[in-house]
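Submitted below is the structure of interest, expressed as C-alpha cells.
Note that this complex is displayed minus one protein chain, with the remaining chains in position.
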Amino acid sequence: MGPWRSEKSARRGAARDLRSRGRCGFRRYATYRLATAAGVFTNSVFGCIICFTYLALWQERPDIGGWDAQDAVTFVWIGQSLLMTVALFGGGFSDELADRIRTGDIAVDLGRPVDLQGWRYAEDLGRSAFHLLGRGVAPTLVGALLFSLAWPANPLTWLAFLGSVALAVTVSFAIRYLIGLGAFWVLDVRGFVVVIGFVQLFCSGMVLPLVVFPAGLETALRLLPFAALIQVPAEVLLEKSTGWGLLAALGSQLGWAVVLLGAGRALTRHATRRLVVQGG
Amino acid sequence: MTALVRSWQAYRAISGAWVRAAMAYRASFVALALGQVLTSGPDFIAIVLMFASIDTLGGFGLGEIALLYGLTGLGLGIADLVAGSTEQLGRRVRDGSLDTMLVQPVPALVQVAADQFALRRIGRISQATVVLGWALLHVDIDWNLTRVALLVTTIGSGAVIYLSIYVLGAAFQFVAGDAAEVQNAFTYGGVTLTQYPLTIYPVEVVRAVTFLLPLAFVNWYPALHLLGRDDPLGLPGWVQAASPLAALALAAVAGVAWRGGVRRYRSTGS
Partner (left out) sequence: MAADEPAIEVVDVHRTFDVRRRAGRLRRTRQVVRAVDGLSFDVARGEMVGLLGPNGAGKSTTVKMLTGILVPTSGALRVVGLDPAAARTRLARRIGVVFGQRSGLWWDLPLRDSFALLRRIYDVSADRHAAALAEFVELLELGELMDIPVRALSLGQRMRGEIAAALLHEPELLYLDEPTIGLDVVSKGRLRDFLRTINVERGTTVVLTTHDLGDVERLCRRVLVVDHGRLVFDGSLDALRRLDGTTRTVVVDLATSSPQVEVAGAVVTRVDGPRQWLSLPSGASAAPVVAQLAAAYDVVDLAIQEPAIEDVVARLYQRG
C-alpha cells in the first residue's frame, strides 16, 4: 500500500468513523421509546398552554410585533419542536465533555486521530436528528390537530427552514462545546450551564417571541447568537424572512456558527498545548 | 397518631442531616439557590414584558396576574422543597436503594421525600414570595378577616395539591419509570397554566382543572373571591373557599396510589 493510498483510506476511515458516530448518537437516544413518548406529551401540554396565552395576548393587540395570532400559535409549535433539537436546556455532550476534562480522560480523546470538535459535532448532529424526528414532529402534529397553524405552501421555504435548523443546531453545538471546554479553566461548569440556559430561554424567543419585546430590547437581543436558535429558523418557516431578509437571516446564523466554532477550535488547540506542557 | 409523630421526627432528622451537609459548602449552596431563582424567573419576566404592550390579559391586570403567579408559584415551591425528591423514585427502583429504605422502620414515602432534601429549592419560594408580596401591595383588595384567612389557607392548600401531584407522579414511576418526565407536565405545566387567569382557556380546560385535577383551587377560585371577580363558570360561591377540601381529596387519592405502588413493588419485585 503506497503512502498516498493509505492516507486516502485513512481519510475514508475517518469519514466512516464520523458517520458511524452520527448513527451512534441517533441510536443512543432512540432506545428510550417510553421516555420519548413522555417527552412528547410534556411538550404538547406546554405548547397548548402557551398557545392560549399568546391567543389572549393577540386578542388584546391583534397585530403586535407585526405578526397575527396564527403566526404566534405556529411559532409556539415550531419552538416546542426545536426545543430538544437545539438542546435549549443544555445537556447532551457538554456535561460529559466537562466531566472527561475534569477527570483527565480527555487526554485519551485528544490523542485519537479524529478531531475532537469534529466527532462531538457528528454525534450531536445524530442526536439532534433524532430529537427533531422523534420529539419534534409529534408535538407539532398535536398542535396542528388542536389549533389552526400557518404552514407555508412554497417547498423552497421548507428547504430554507431545514437549512436554518441545521445552522441553529450548529450554533447551539458551538455554544455547548465552548461551555464544556470551560472545564479546563473553571472547576464547576454547572453554574455556566444554568446561566446560559436562562439567557438562551429569553434570547432565543422561547419564552416570548422577540417581536413582542420592546423595540430597543428586541434589537439588542437579535445581535446575540441565541436568536439564531429558535427565533431565526421560526421566522424563516413563517415566511417573515423572505428575499434578502432570508439571506440575511441564514447569513447571521452562518456567521455565528463560524465565529463560535472557530473559537472552539482555537480554545481546543490552546487547551491541548497546555495539557501537553503540564502532562495532563 | 404516634406513627405520624414518628414519621415527622424521621423526616426532620433526615432532611436536617442533608441541610447540614449542604451548608458545609456554603458558597455552592448560595449559588444553587440563586440558580433556582433564575430558572423560575423567566415566566414572570415574560409577563412583565407582555404588559409593556398591553393593559389587561384575559380581563386581568398585571397586579392581578402577579397575585395568581405568586400563589401558584409559592404552592409549587413549598411542595418541591418538601417532597421534590420523590421525582427520583424511578431511579431508586432501578438501583435498588428503595430496598434499603423498605428495611427501615419508617414509611418509605417519608424517606424518599426527605432524602436528598434540597434547601436550595427555597430559591423558587423566595421568588414567588417576592412576586406575591408585590401583588398584594399593588392590587386593590377589600381586606377583612375572612380574606386574610382565605389567603393563608390557599397557600397551604396549594402546597398540598402540588405535593399530592408529586406523590401521584412517584406512584406512577412504580409502573413506568422511564416516563417520569410526564410528571413535569402536571407540576411545571400546572404552574404555567394557573399563573394566567383561567379566562384565557377554553371552558373544557377550566372544567378539567376544576373537577378532574383540581389545579384551579391552587389560586384561581380563591383569587376570584379576593379580587371580587365573577366566576366565568358560574359555580356557587362556596367553591371559592373550597381549596382545602380539594387539597384533602387529592391527597387521599395520592395516598391510595402510593400505597398501591409500594404493594405492587413488593409483589413483583421491580
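Each chain carries a letter (A and B) given by its place in the written order, and its residues are counted from 1.
Rule of thumb we're sticking to: a residue touches a chain if its C-beta (ideal position, glycine included) is under 8 Å from a C-beta of that chain, and two chains touch if they have at least 3 such contacts.
All of these numbers come straight from a predicted model, not from anything done at the bench.
Touched by the hidden chain within the whole complex are the displayed chains B. Touch with the chain that is not drawn comes from one residue among B:106, B:171 or B:213, which is B:106.
On the side of subunit B, the interface with the absent chain consists of residues 6, 9-10, 13-14, 17, 20-21, 95-97, 99-100, 102-107, 266-269, using the contact rule stated above.
FYI, only the chains that are shown with their structure count from here on.
Remark: subunit B residues 28, 31, 35, 38-39, 41-43, 45-46, 49-50, 52-58, 176, 178-182, 184-185, 188-189, 192-193, 196, 199-202, 205 touch subunit A in the complex. Interface residues of subunit A facing subunit B in the complex, by the touch rule stated above, are 32, 34-35, 37-39, 41-42, 45-46, 49-50, 52-53, 55-57, 60-61, 64, 188, 191, 194-195, 197-198, 201-202, 207-208, 212-214, 217.
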